[in-house]
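For this depiction, one protein chain was excluded, whereas all remaining protein chains were kept in their positions.
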Amino acid sequence: MPDKLYVIVESNGGEIRSVSREVLSAARGIAGELGLTAAAVATNADAASEAAKYVTHVVHLTNAGLIPTPLPEDAAVVLAGSSPLARDLLPYLAAASAGCYLGDCTALRVEAGVLVAERPMLGGKAAGTFAFEPDRPIVVSVRAHVFAASDPPGVSGEIIEQAAVESKGIEVLSSDRAAEDRRVDVTEGDIVVAGGRGLKSADNFAVLEELAGTLANATGGAVAVGASRAVVDAKWRPYEEQVGKSGKSVAPKLYFAVGISGQIHHILGIDRAQVVVAINSDPDAPIFKYADYGIVGDALQVIPALTEAIKSA
Amino acid sequence: MDFAYTEEQKFFQKVVADMVEKVVEPKAEALDESDDFDHDLFREVGGLGYYGLRYPEDVGGMDVDTQTFAIFIEEMAHGSFGFATAAMMQCLMGTHFLHRFGSEDIIERLFKPAIRGEKISCIAFTEETSGSDITGTRTIAKQDGDEWILNGKKMWITNGPIADFVTVLATTDPALKTKGLNFFLVEKGMEGFTYGQVLHKLGARGTVTGEIIFNDVRLPADHLLGEEVNKGMEYMQEVLEEIRLMTAALALGLARAALEDAREYARVREAFGKVIGKYQLIRSKFGECWTEFEAAKLLVQKVAWMIQNKIPCGNEAAMAKMFATEMCLKAVDEATRIYGGNAFAQEYPVQRYFRDARFLLYGGGTHEVLKNFLGSRYIGRL
Partner (left out) sequence: MKILVFVKQVPDTEALVEALDDSSLKVEEKFEMSFFDTLAVEEALRLKEKHGGTVTAVTVGPERAGEVLRTCLALGADSVFRIWDEALAPVVTDVFTDSLSVARVLAAVAKHLGFDLILCGKQALDDDAAAVGVMTAALLEIPFVTAVTSVKAEEGSIRVKQKRDGAEREIKCELPALLSAEKGLNEPRQPQVMKVMKAARAKIDAMDLAALKIQADAIISTVKPVSFTVPDKARSISIIEGEPADAAAELVRRLREERQAL
């Protein structure tokens, strides 16, 4: 009888990733409401002993390859934080065990004794609440900051070592940390960082480039640099980067308008962005009427501070 | 009766719209700004096979029906009106008479490369003294043994100054009026064939429009495009309906671009605390323009159907051209009103649509001429 809720614990050199810690922190509460026991799977000894402070049962998979062992037989629920690894692993586990899978959830709770999740649909144009088919394993990943991280409650769980099943047919030949940032067309960015006249010179776009690189590293997503018509006309940036009515229309998940006043020309090009952040020194700039978050200030001070904040967060 | 596009037409429309959005539209603003011909774009679209749409497969064409061809023209005009006029020239007027009457040599050497986008073609009607009234044609062709000698000057020739070959309307004797007209093929590099002034246009920019001059240009016998001498007017009538229909299709595409832009603007622009799309006076503009657009589209579909089924439609084709053009002129006007002061700024394409639309008044016959023609047809002989 499956009676456990497993948390997949991702770690970086023994350090538990923050999103995994958030899920670990919520695991006991959710497991309790479902009448399950919280447990964890880790691939690193240090991470396993840290996880054992949150839950009573920890499987330490040794020699884990790209795709570790199948779902434990006693798993009723598997939770993980959203990550590229989770996107590979979770659907795999769910399919192999005929389970229910929902990834990248923005809320997860127990209602009337069963799990209920929320996530965006239709490219963010709508959001849905989802139920799971009963009597099957449920495999779910949740995004960062859906749950709050908390200090371990001080249990000391048992750690069971288990050898991972070897992944077949896949061999990583090289892994290059210093690989160049993946730059994509402005229409393809998951995040677009766009600059305007408020950056004061073409050279100052370096601060935007740095922010873009930092965001690419932090999120693993595709990040593009964009520009307002004014700076394209001034030949600070190439036409390919122009966002707006006579340039390109963009629909990123997150859009930064930096030193862009917000002419309707520009607004028409960003109408489909999900979240818009405006940074401008003029508190009356029209861009603030079309943004979700705003900082009034000099872009050349705010952007380096933002880059630092993302690096240290 | 069936007003729906066939499944094939629907699929074709989708593919063309996608191609135009990705390949043509990104170039539209630069074409308008420079008023220069984009050779790469011209070759790229030709390389995909679009210039051969209306020709049979045995000469490398696609053999599509008239409605499908109209869909192509409409979608092109939706992306870049200037480039659409160049493409229409290449697909239709610039190549039609070569296909109809060209020798094997002309087909292989000029026509086939043209529909692949490798050679640029054009047609030359207009002169100083003739526009919609082609009886004023003064360019003269004199027979000399087997050959022809051409003299004269043509104006307002789309792609004239860059064309690899030109189909030229000329008369054997001005006194014969319409009964002396013929089409001749003139090739770039022929002795006595030169270019005059290049004209700078208000709209439909992105083509090189200008004068071409013939000074004792000697043409071989097979460069008379026609089975018989002095039948040019008859040959012209064969294709005039189609030219007018496609001009109407240009109007549909341009009007749609203007209305879509205006709608996008009306959804976002705020005035007095709400988006302007919530005001009745703005909605009323869309109500009228949308209705007139649909009416123009119906006329286009009807004329396409008539041409396809070889039903004479000189009257209906003139009506379609005129009605679609007037509809388009109103749509671009209302679009600029919706844009308010921003319509005056070059940053927004809406001012380009406004300028482009004026082209439609002259291409395919002025409305003064067409109304007079239709009125006289309706009243009958007096």
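As written, the chain order gives the labels A and B, with residue 1 at the start of each chain.
Rule of thumb we're sticking to: a contact is a pair of C-beta atoms (placed from the backbone, for glycine too) under 8 Å apart; a residue touches a chain by one contact, two chains touch by 3 or more.
Bear in mind the structure is a predicted one, so any value in this text is a computation, not a measurement.
Chemist: Out of A:Ile30, A:Leu108 or A:Val276, which residue would touch the omitted chain in the full complex?
Modeler: Answer from the full complex: A:Val276 touches the omitted chain.
Chemist: Which residue among A:Leu61, A:Leu102 or A:Ile260 touches the omitted chain?
Modeler: The one listed residue touching the chain not shown is A:Leu102.
Chemist: Of A:Leu108, A:Ala164, A:Ala216 or A:Ile260, which residue touches the hidden chain?
Modeler: Selected residue, touching the omitted chain: A:Ala216.
Chemist: To test your reading of the contact rule: which positions on chain A touch the chain that is missing from view?
Modeler: Here the touching residues of chain A are 84, 87-88, 91-96, 98-104, 106, 116, 120-123, 125-133, 136, 143-146, 167-177, 179, 182, 184, 188, 215-220, 222, 251, 253-254, 272, 274-278, 283, 288-298, 301-302, 304-306, 308-310, 313.
Chemist: Could I get the residues of chain B that touch the absent chain, sorted low to high?
Modeler: These residues of chain B touch the chain that is not shown: 7-8, 11-12, 14-15, 18-19, 22-23, 48-50, 52-53, 62, 64.
Just so we're on the same page, only the chains that are shown with their structure count from here on.
Chemist: Can you check the complex and tell me which residues of chain B touch chain A?
Modeler: 29, 261, 264-265, 267-270, 342, 345, 347-349
Chemist: Please output the residues of chain A touching chain B within their complex, sorted ascending.
Modeler: Chain A residues touching chain B: 229, 244-246, 263-265, 267-268, 271, 289.
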